Each structure stands twice: as structure tokens, then as C-alpha cells.
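Before any comments, here is the structure.
Missing here: one protein chain of the complex. Every other protein chain is in place.
Moving on, here comes chain A:
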Amino acid sequence: MTVLLALILLPLAGALALTGLRSNDRLATITALAVSIVELLLIVPLWLAYDPGGERIQQASSMDWIPAFGVHISFGIDGIALLMIAVIALLVPIVIGALHSTDKLPEGRSAAGFLALILVQQALTIAVFAATDVFLFYVLFEIMLIPMYFLIGGYGGARRQYAAVKFFLYSFLGGLIMLASAIGAYSLAADELGQGTFDWATLVDVVSDAPASTQIWLFLGFFLAFAIKAPLVPFHTWLPDAAGQAPIGVTVLLVGVLDKVGTFGFLRYCLPMFPEGSERLAPLVLVLGVIGVIYGSMLAAGQQDMKRFVAYVSLAHFGFIAIGIFAFTQQAMVGSATYMLNHSIATGMLILVVGIIAARGGSTRISDYGGMAKVTPILGGMLLLAGLSTLSLPGTNSFISEFLVLLGAFETRPAYAIVATVGMVLAAAYVLWLYQRIMTGPVRGDALLGASPGPGAVEAPEAGAKKTIRDLSVTEIAVLAPLVVLVLGLGFYPKPVLDTVTPTVDATLTAVQER
């Protein structure tokens, strides 16, 4: 059994174990945390075994599933999949560790169920990045929705039912259209080879030679699924609802990792399988990307709700990633691939910090806060750091990615790059404005002063903030520490990440440009 399979099976086993721990929340949390930390440790051998200069797909394993349709259960990783698997393995223990400070589960629901769903989600997400059979990928792509649906619908905010169903239906529809394209690719292979197959590598060989008109249709099927997943304007409307209603930990996984399946899909499926279609339709994608950058930034600036703010920020970032991918230059694509990792780290941290703030103040409305840094300086610092990484300040991890995207895109698509640069300026504006409103100035706002009814209401208003507004505890700092280290560490030394993805990007790019 490869390490990769162990990575997929371990969380499932953990989830199974958790179902026996319904009555003991504390033990359940410790078990889940232990499982996720072992999972994170398993990343080390996986990373060390990965040879950037080696095979395109490594750690491969395969077995027959439905021979009649040439369907295999086969897994393997390339550099980009490795990064994505690593980042979810990193984020899950952090989410579980922070659960106590960010989310309150609804009355009468045990932590075990929530944590089991998180672990199942982790296993499926890793599997979806590792799948090297298109059918298997589709199956996981859809199955992955189910735990997320229950996480949002069962544990989310007031409008959670609406958000959960909306999320599910959008992604499900996208997936179905992708299925039609996958079947189309399958029948192309069946015509060409006499025997149909869903094996990714074989399909890439066969389909990439298909006539342009066929490729465009098949491309559109896959593209739609991924554009909904990694939301590009105008397929994004589920994200603010889902991210706004989901519990914080779930939002971190949703925005941080799950949505990356979309951009990952562009790189792994759209470009190599349909090079001609990708090239023809690249302008369309670039336009959507640029609109996403500008529109997302503007809406982010206008948000009153912190969680929706993060969702729109992500919309802008997904626009950047899409521009980088469809600019078809090595720099831009490397930028996008690393952006997928850096966005997970930066946005993950931003969401967590926002979640902690919201849990302390009992409100997600930005206008309920003000001058919080006076009471909670460390929390303020964390928000500033996460924000600076979000706006890609040099020295933070996101800078190099965004810089590469713009640099690379400028070579081939200068107009788009210039417009997208405006997005960088806007990012600085909305992030700093958010920080300013929440953290600076005199202490004010209902959430902090306790004018709003609720636990810890006014005891002595003139004495300052209510008692629940505490600074980060040592545990919370420890939970956020890995993210701080990565934000700064990758900001100054991004080489390991760049080295890991570059060969994969080169292979993808060659596949496109050879045709």
C-alpha cells in the first residue's frame, strides 16, 4: 500500500472510530485531532518520496473497478496535487484545534458527528486530487458534496438550509455536465482504440488529437463544472451564501481547499485533454477572470458581513488564479499553481481569525466592532498579518505567486494583466479598510461594548469592552502558529514550493503548446 492510499484511508477509519464516541465530546475531539496529526505526519514521507524531476504521476496505484467501461480505481500525484494534499492535511488539524474558539455546535449535537464529517471530507478531498481516472474523479467530485452538504446544513447559521441546498445543486449540476463531457471523451477513446477507457493518461493522448469543434464542446463541459467549483463570475453566487452560513472551520476547508478542485481541474483536465479547446476559449476565461478580480474586490469592499467579505475576497483571488492558468506562460502558471497553496494558507488564516473575532464578539457585522486591537493586541496582529498576506504584500507568501501571475500574463496578455493589477490596488484598500474598521480607533461597537442583549451584557460600559473579549490564549496562538510560520517562511523562501510545481507546470504547458 502506498503512502497515498494510507492518506486516503486513515481519515475514513478515524471517522468510523468517531461514530462510537457520540457521548464523549472531549474524547472525540482528541481522537480526531490525533488522526489528523498522524495524517499530517504522513505528508512528510509523501513529500520526500516525490521526485520533481521524475514521472508525471508518482505513487501510482491502480485496480479494476468496472471493466466493462474501462474504469479503474487509480491514484497518483503530481506536484500540484501534492501541494493540495499537503495543505488540506495541514488545515484539518488546525481547524479541529481551533474548533473550540471559532464555533459553537448547535444544542444537542455531538462533536463526534461534526468531526467525523470533517474527516470524511478530508479523505474524499485528498482522493479527488489523487484520482487519475476520469470516472473516479467524477465520482469523488460528486460524493465530496455530501459531507459538505451535511456540514453546512446541519451545523451552519440561520439560513443554513438554503445555503446547503444551493451549494449542492450548483456543484451537482456542474458535475453532471462534466459527466456528459467525460462520456464524450470516453466514446472518442472507444472509437480510436476500439476499447473505451477512463484512464487519464490515455484520454489525454486520444482526446487532445480530436478536432477543435469537438474539443470546444468537451472543454465547456469540464470548464463549467470547474468554474462553478472555483467560483468564477458569473457562477459564483453560491459561495457567499455557503461561506457565510457554514461554520468557520468548514468555511476554511471549503474556500481553502475544496474550491481548489476547480482550478486544479483546469490544470489537470481542461488543458492537457483539450489543448485546442483551451486555447480557443482562453479569452473567454481570461475575461471571466478579470471580471472576477475587479467585481470580487469591489463587492468585498462593500460587505457588511465579515464572512461574506472573505468569500468575495476569494472570488477575486480565484480570478487571479484563472488568469495565470489561461495566460499559457510558464511564469504565470507556476504563479497560479503556487497561488493555490498560498491562497489556502492566507485565506485559511484570515477566515480563522475572522471566526475567532466573530465568536468573541458574537456578531459577524463589521460595524459592530471598532478599536478592538486596544483590547486584543495579538488578535489584531494576526488579522493584520492574514490581511497583508491576502493583499500580497512582499515578504508574505502570496506576493511571489501574484507577482508571477501578473508578470507571466503581461508577456502574452498585457491588457488583462494591466486590468488585473488594479485588483492588487483594490485588495490593499479593502483589506486595510477592514482592519481599520475593526481594530483601530477608540473601542466602540455593540459587539465589543456589550450593548446588544446576550451573554455578558452591560456590566460597566465605561470600563471598556465586555468580558468575553479576551486576547488569544496560548493554545490559540499555538494553533495559528503554523500558518504564521508559513506566511512568513514562504514569503522569504518560496523555493521548495516553486521547485515542486515547476516540472508539473512544464508538462502541462508542453501538452498545450505541442498541439
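Here, a residue touches a chain if its C-beta (ideal position, glycine included) is under 8 Å from a C-beta of that chain, and two chains touch if they have at least 3 such contacts; residues count from 1.
By definition in this document, contacts and distances are computed from a predicted model.
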Name of the absent chain as recorded in UniProt (options "Methionine biosynthesis protein MetW", "Carbohydrate ABC transporter permease", "DsbE family thiol:disulfide interchange protein" or "NADH-quinone oxidoreductase subunit N"): "NADH-quinone oxidoreductase subunit N"
Hidden partner chain, touching residue among A:77, A:96, A:112 or A:164: A:164
Contacting the left-out chain in the complete assembly, out of A:16, A:66, A:284 or A:418: A:66
Residue in contact with the excluded chain [from A:153, A:262, A:296 or A:361]: A:153
Residue ranges of chain A at the interface with the undisplayed chain: 66-69, 138-140, 142-143, 146, 149-150, 153-154, 160-161, 164-165, 168-169, 172-173, 176-177, 179-180, 183-184, 186-187, 190
